[in-house]
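For this depiction, one protein chain was excluded, whereas all remaining protein chains were kept in their positions.
Entry: subunit A
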Amino acid sequence: MAVCIAVIAKENYPLYIQSITTENELKFHYTVHTSLDVVDEKISAMGKALVDQRELYLGLLYPTEDYKVYGYVTNSKVKFVMVADSSNTALRDNEIHSMFQKLHNSYIDVMCNPFYNPGDCIHSRAFDNMVTSMMMQVC
């Protein structure tokens, strides 16, 4: 259902980007990178106090002609960006939300790995499988 899933570090560099089609992966790089500004905007729009107790799920960041981009920011400012096909109208907001939560859990598992250095790119088979399963679900 998602066509591209990305994990962006607090410092705004990609930790993980996976897309369904490998050949125009760079296009998703572009999409994801652009979405970061929107994420920043959304976070800075909230007051300082609100930031701590905010909803992690940011909702639809922006729609393009072909895709919809959704965002999710963890408390440690790690961003999850999910690009979904906009033709897929069956996808509802709460589904996206639950997908993000699954992704978040999986990310936490990665972080719990003592051999993982926070800030490194994510190379984890479990995480890979998780992401692929989310991208495969509908397609």
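Throughout what follows, contacts are C-beta pairs under 8 Å (C-beta built on N, C-alpha and C of every residue); 3 or more make two chains touch, one makes a residue touch a chain; residues count from 1.
The criterion applied here is as follows: contacts and distances are computed from a predicted model.
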Choices "Ribosome production factor 2 homolog", "dolichyl-diphosphooligosaccharide--protein glycotransferase", "Trafficking protein particle complex 8" or "ZSWM7 protein" - which one is the UniProt name of the chain not shown: "Trafficking protein particle complex 8"
Hidden-chain contact residue, picked from the options A:L36, A:I96 or A:M130: A:L36
Contact footprint on subunit A, counting only the chain that is left out: 11-14, 23, 25-26, 29-30, 33, 36-37, 40, 44, 121
